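Left out: one protein chain. Kept in place: all the others.
Naming follows writing order (A and B), and every chain is counted from residue 1.
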Amino acid sequence: MSDLTLDVQGLSTHFMTRAGVVKAVDDISFSVARGRVLGLVGESGSGKSVTGFSVIGLVDAPGRIASGKILFQGRDLTKLDERELRDLRGNRIAMIFQDPMMTLNPVLRIDTQMIETVLAHDNVSREQARTRARDALGMVGIPSPEERLMSYPHQFSGGMRQRVAIAIALLHRPDLIIADEPTTALDVTIQAQILAEVQKLAREVGTALIWITHDLSVIAGLADDIAVMYAGRIVETGRVEEVLERPLHPYTHGLIGSVPSRNARGSRLRQIPGMTPSLLNLGEGCAFRTRCERATAVCERDPQDTHPVAGRTLRCFHPQLEVMA
Amino acid sequence: MSEAALQAAPTKQEKAGPPKQETPFARFVSEYCESPVAVASFIVVVLIVSIALLAPWISPQNPYDLAQLDIMDGRLEPGSPSLTGMTFWLGTDDQGRDMLSGIMYGLRISLGVGVGSAVIACIIGTALGLIAAFAGGKVDGALMRLVDLQLSFPAILVALMILAFLGKGVMNVMLALVIVEWARFARTARSAALVEARREYMEAAKCLALPQWRLVFRHMLPNCMPPIIVIFTILVARSITLEATLSFLGLGVPITEPSLGLLIANGYQYMLSGKYWISFYPGIALLVTIMAINLVGDQMRDVLNPRLKR
Partner (left out) sequence: MSAPVSDTVFPAARGTAPGGTASAAPVIELRGISKRFGKTLDVAARMAQGLKRAMGGTVPATVVRAVDCVDLTVRRGEVVGLVGESGCGKSTLGRMVAGIMPPSDGTVLFEGRDLRTFNSEETRKAKLKVQMIFQDPYASLNPRMRVDEIVGEAPRVHRMIGPEGFDAYVDAQFRRAGLDPAYKRRYPHQFSGGQRQRIGIARALAVQPEFLVCDEAVAALDVSIQAQILNLFMDLREQLDLTYLFISHDLGVVEHLSDRVAIMYLGRIVEEASAAEIFARPNHPYTQALLAEVPRIDTRKRQFTAIKGEIPSPINPPSGCHFHPRCPQAMAVCREQAPALVDVAAGHRSACHLNGVAT
């Protein structure tokens, strides 16, 4: 229990909008141990990105963390003030975004940005900072790092920029990295390269990694554990092999079933009917009930977390206990 | 299969009925009204325009009807009564004209010239900008170099040169303002057109083999309007200022149709004699008008900014 790098308990993040309160994240709990990779999977509107932002404390108004605890190595991040959070950000907790230009300043050279990051948390000389920056670039597989330090972000391709962003995240050897869809916008071959680098680094450095994505196939190859989110709630967690082979929640079941490779060639894909409901209008009960073929009257009440199998968490009244076809 | 497909039909709120239709205009209005300052400015603008339009009926006196003026009423303080029994709320100028009426009528000229020239410049500039964007090549190059040339001269200088050439008069002032302002519209329209022309909905329209004129006027132009509208409000304010400057310098509208600028000029010589009201109140009126228009334009720019859109 004590080597849990991150332990989130009952986190809720709400956004006060003109149209009402949007419960982007609604009472979720998960944990990541040292050196493990957690895949946080969900579609648009599921709240997975907001979860990442909540952990690192980057939720802007009109959003705020409404309740819950975020225990990072035992410290509750929700109780820290901005100065203490700034100490941790970029230092012990780092984040990688989908668009590397959210990390990189287009008018500054790479070395300027990286040295600045190093000096923000460590009291070293500029020369030492520069050396660390160069080593970090080498670590993510950028050729001729010494020359590349002198470049501007626009002189890199998309994949390279993302690597630089990852290098910046690694500068302080953080204990936790939150990656929000970093390879979604990249080509398959480049994505493979970056996944390879990240996997290697996580193993070597022992960083805990939360990989946020909608792509189940990436999680299948990369993650140790998986948490599936729907409409702001975590509906299922467990080890990756178990969840993908024996999904218990009907949504997970439907999601896996709709992947083309899981269907006979040329046949109709198994699809989940309907659409994700608007977060303004979820109402009481299970958020998935309007699209679930197994829904009954009992689903009008909020399901709580259950543990039908050891090591698995599930939020459903009608788990799918048969094996996947 | 069709059952499931129909289930995919849009239901923004599952429980309630279909949501009420929200046109882009309705959305614009609701977003605009988020700023109380902007709403207040808009009300002020409406008020000013109403005053200008209704001036002949609501002003206490027609300041250009020489029969109504009495030189014995000249340079009276604000609040002084006249011999005929009416009160000069804002005082009189040296001819005995009621300042309040003068301001109301002056607003007519100022707004008329300002808005009128902006509208004409908008039409001409937008048309040329669209032509440049579509024609490309030499036509585009030539037009844009002309625009660059135009914009590199200070506006007041160009206006002064034109008016020195043509002489005074409301029409001449409008002509000068149009010549000064079309370039900004042309450039804005061209940039917007270039951006919109590459968007996928334009490609889709091309794919549907729609005629060229439909592509430009039905598809592209409505989407180019936001930046043009913003420029329009800014340039209305600018026109009014420019016209006031020209009239102040004596090169603008004639004395028989004084705008606010001319009123300010008339009273300038009395500023240091303590008869401040002859310049001051027209000045305030000008200030309030321009500020209100600028604030409206600011909020419109923020609301219409595509980067802030979902």
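Following the convention adopted for this analysis, contacts are C-beta pairs under 8 Å (C-beta built on N, C-alpha and C of every residue); 3 or more make two chains touch, one makes a residue touch a chain.
Since the structure is predicted, the reported quantities are computational estimates derived from the model, not experimental observations.
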Output for the hidden chain's shown neighbours is A, B
Filtering A:T78, A:Q128 or A:Q271 for touch with the omitted chain leaves A:Q271
In the whole complex, of A:G10, A:G206, A:G221 or A:G283, the residue touching the missing chain would be A:G221
Missing-chain contact, candidates B:V46, B:L66, B:L149 or B:L210, resolves to B:L210
Contact with the hidden chain, among B:G137, B:G167 or B:G274, goes to B:G137
Touch rule applied to chain B and the missing chain gives residues 1-2, 5-6, 8-10, 12, 18-19, 21-24, 27, 136-138, 140-141, 145, 199-201, 203-211, 214, 219, 222-223, 310
Logged for chain A, residues touching the omitted partner chain are 43-44, 157-160, 187-193, 195-196, 199, 214-218, 220-222, 224, 240-241, 244, 254-256, 258-263, 265-266, 268-272, 275-276
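We adopt the following convention: only the chains that are shown with their structure count from here on.
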The distance between the C-alpha centres of chain A and chain B, rounded to whole Å, is 50
